[in-house]
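Omission of a single protein chain aside, the complex is shown with its protein chains in their original locations.
Right after this comes chain A.
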Amino acid sequence: MNEPDTLGASLTRSGVSRRSFLKFCTAMASLMALPPSAAYAMADALNRAQRQSVIWLSFQECTGCVESLTRSFDPTLEQMIFEMISLDYQETLQAASGEAAELARKQAMKSSYGKYVLIVDGSIPTKDGGVYSTIAGISNYDMLVETAKGAAAIVAVGTCSAYGGIPHANPNPTGAVAVSDIIKDKPIMNVPGCPPIPSVIAGVLAYFVTYGKLPELDHIGRPKVFFADTIHDRCYRRPFYDQGKFAKTFDDEGARNGWCLYELGCKGPTTYNACATIKWNGGISFPIESGHGCLGCSEPNFWDKGSFYQPLPTPLADNAPVIAAATLGGIAVGTVAAVVSRKHQADISTKEEK
């Protein structure tokens, strides 16, 4: 096949109609708050674009991120992502195994050197020479460093590759770190979430293919288009928060009336993600709509910020022993102070008597 592997050609080959392609572009443009004209520009650019070569490395992870993407309940979305990219290496999805798989990675690296996008999910163990997770006998650390060399950009998908995630949680037995802790000389975009919303992954890929660069990022590397607002900023229960109406248990009257879940531990006010606007499962709902507070899954260290059911403004540590010890200490010092002063008083009175 001599024709260049453009996205347009590949879409035609797989029978995706222009109508659903435009629908996808419009949806992506509106998700990223781009002007309406951008949808056509995006369609045009994507149509002519070469399919983006992507190498996807999975390290210490649960495959939830890939599950999220491939079970997005939105066949168009899933199809578009896989049409948009040429997924040259992905351990879960590829047919090849063993040496053939490694060869595929090497080949993809060689043929698109400097141009491929490297997607990473999962954290990278660094303790004991990185032995806790290896692929084909190569440690995750070495594979990341080697593959990152030829990448045009890196997308860290999921909280584990973005910030260390669950493997990084205290006491972090494998010394797990994020991609950005290791790779310093490449543009890195974090798409955190446990897992991330599929349309967000699709959106940022569409952006990269259309504009040839990463979108604007926030201070911890997340695309601002999706991570500028907190869940709380966009939460439909917000009016109840503002009125001070809180559900106290998961099945009390407040919960049935859809009151705010702050008291039940909702981390929405400190969590930047697009769940409240884009929602999950093709826009059906999101966790808070199902009656459970936000866990803060798109934030660094979300696993180490106290119980998921502990309200945000409460102390993290169990302070009772410290308070008890401080009380005893205070009583002791106060008693000593009183004894000293009594003695002082007595001395003065005896002096006066004399």
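Note that in this section contacts are C-beta pairs under 8 Å (C-beta built on N, C-alpha and C of every residue); 3 or more make two chains touch, one makes a residue touch a chain; residues count from 1.
In this text, contacts and distances are computed from a predicted model.
Which listed name, "Peptide ABC transporter permease", "Carbon starvation protein A", "Nitrate reductase" or "ANTAR domain-containing protein", is the one UniProt assigns to the chain that has been left out?
"Nitrate reductase"
Looking at the full complex, which residue from A:33, A:145 or A:316 touches the chain that isn't shown here?
Result: among the candidates, A:316 touches the missing chain.
With the missing chain put back, one of A:70, A:134, A:277 or A:301 would touch it. Which one?
A:301
Just checking the interface: what residues of chain A touch the absent partner chain?
Touch set of chain A with respect to the missing chain: 230, 232-233, 241-244, 246, 262-263, 269-270, 300-301, 304-306, 310-317, 319, 322-323, 325-327, 329-331, 333-335, 337-339, 341-342, 345-346.
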